[in-house]
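This report concerns only the one structure given below.
Below is a slice of the complex: some chains, not all, each in place.
For clarity, chains are labelled A and B in written order, and residue numbers in each chain start from 1.
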Amino acid sequence: MMLRPEILISMKRIEIVIEEEELDNLIELLRSADVRGYTVIKPAGGLGSRGERKPDEPFLKEDNAVVILACEEKQAERVIMTLRPKLKDFGGMCLVSDCQWVIGPAVSY
Amino acid sequence: MSVSSLLVPAILFFALGMFACVIKSDLKFPPDMHKMIVIYLLIGIGLHGGKALSSSNMGDALPAVWAALAFGIGLPIIAYIILRVIGKIDPLNAAAISAHYGSVSAGTYMTAVAFLGGIGVTYEAYPVIMLAIMESPAIMIGLVLAGYSRKIMGGAQKQDKGMYKHLLLEAFTNGSILLLFGSMAIGAVVSDTSYKKIEPFFETIFMGALCIFLADMGMEAGKRLSEFKTVGVFLVGFGIVMPLIGAFFGLLLGHYYLGYSVGGVTLVTVLAASCSYIAVPPAMRLAIPEANPSFYLTLSLGCTFPFNVVIGIPSYYAAAQYLAGQ
């Protein structure tokens, strides 16, 4: 990207998918790791090791929630280290990738 | 019994929903609509039942409680044995399916009430208690059968205790059951003047709202028809035979043990013949994640519910009439 560092900061993007019931626990955990910004999308459906989940299916009451958070690399490591012991219980998935934060909005990472 | 008794609007709307699904219409009700109507119907049924109970002798309700527990515990065991011995179904799927047959379907119950209302038949106040009671024991029997299945499979008792506790609690804090019991209690304590004020919403327009619910259920049932292949001939057959077995015991207990009128026996029979799709499926999903949900949902929504709604109810009524010697 030709854009200068006054415009973009290199950061990490963490994307977590878990069952909706665990969302409160996950958010509490994120807060305990001093996360200051995240985005939640729900309900989401999907397929995973525990079978299919469909928000349209009114009889099984199983949904997922997607949590996206952008933070600096140091903070990302901390978040991942905080999450790791619980990931087995949460199930779902947790992805990390590189991204660049466009400077402008109030700092919330 | 004439054909016209089948022409209850609720049943016709069920057929319309199924038809829409079969011809692949794009008709679709918003998912929240389903939830909202279920909430409304459960409260309505509870209030009505509570009101009726408040003017009945509560002591006389006890036999209904025993009957409910007998169905809730007995029918899943019968179902499990049939599935294992005759169907050679694997233990965990058998356990999950069985649990559903100990429980009841509020939708079938309400359709039966609409059916009786349509032909002007009265009934006792007690069957609604059975409706409220029967979800919980079925969930617990499901847990027991799952535990037994895991043992005979020789597998490690993987189930952690936390989950058992969670599910036992769930059997009592389940939203639908709570709504039903809560409204029943409210219906029982409020004064007649107060009840009159809420009657137009919860009783007068109830039967119409039920039509929309059944149209929706028809579409849900229709969706499952396409899974008959995966489920297999034996299970589809089971989904029609098992309600008949339940109905047999329902007729016996309703007529000989409870001594109800034709209307009351019909309702008891419907409870015994019907199978849950509200509280039990999510409980089994959690308790027996190894079981295939499309098995129990297809049986419950695609076979037993349509069978009961379209063929079962009038037949059970005819049988109840026969027993009563009418």
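What we mean here is this: contacts are C-beta pairs under 8 Å (C-beta built on N, C-alpha and C of every residue); 3 or more make two chains touch, one makes a residue touch a chain.
Everything quoted here is computed from the prediction, not taken from an experiment.
Asks: Hey, what stoichiometry does the whole file give for these chains?
Replies: Chain counts for the entire complex are A x3, B x3.
Keep this in mind: only the chains that are shown with their structure count from here on.
Asks: From the mean C-alpha coordinate of subunit A to that of subunit B, what's the distance rounded to whole Å?
Replies: Between these chains, centre-to-centre, one finds 40 Å.
Asks: Which bits of subunit B are touching subunit A when the two form their complex?
Replies: Spelled out, the residues of subunit B in touch with subunit A are 31, 34-35, 220, 277-278, 281-282, 285, 289, 293, 297, 301.
Asks: Quick one: which bits of subunit A touch subunit B in the complex? Just the residue numbers, please.
Replies: 50-51, 55-56, 58-62
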